[in-house]
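If you scroll down you'll find the structure; I have some questions about it.
With one protein chain removed, the remaining protein chains of the complex are shown where they sit.
Let's turn to subunit A:
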Amino acid sequence: MNFVIERRDGRSIGMLSLAAIDRTNRHAEPGRFLIGDEEGARGIPAAVEAMKLLYELAFDELRLVRLYGTIAADNRRMVTWQRYLGMREEGRMRRHYFIDGRFQDALIFALLEEEYRTETLPRMKALIGMAGAT
């Protein structure tokens, strides 16, 4: 499932997807998360809101119990982001990506449904709420 991230005024600013949906084992892989129009996303919690909608789809509508994915180890901002929003690091694949002319390890992250409800969702709501308070 691929999605375009749009502002309320219809301006497209990014994309994200939910791939490898396994309804038997009830897991999937969020990915292709990209805010391409950084100017259009500035000042609004677009990334948080988009990910919240994707997680609601995964956990509430599709009834999945686990989301997982990999992040290049040097992508500190995304690693920090995912950890902050409750993802747990489960492993490391050495020299998995070739980015900017060199190999990087891939970190394996995952989020279980109960972690989403107790940690991720409150933090997402807080970030969105604070944006609204400015």
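Convention: contacts are C-beta pairs under 8 Å (C-beta built on N, C-alpha and C of every residue); 3 or more make two chains touch, one makes a residue touch a chain; residues count from 1.
Quick note on the criterion: contacts and distances are computed from a predicted model.
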item: Name under which UniProt lists the unshown chain, selected from "Two-component system, chemotaxis family, response regulator CheY", "Ger(X)C family germination protein", "4'-phosphopantetheinyl transferase domain-containing protein" or "Carrier domain-containing protein"; value: "Carrier domain-containing protein"
item: Candidate in contact with the missing chain, chosen from A:41, A:71, A:87 or A:107; value: A:41
item: Per the touch definition above, residue among A:15, A:53 or A:127 touching the missing chain; value: A:127
item: Where the unshown chain meets subunit A, residue by residue; value: 35, 38, 41-48, 76-78, 80-81, 83-85, 123, 126-127, 129-131, 133-134
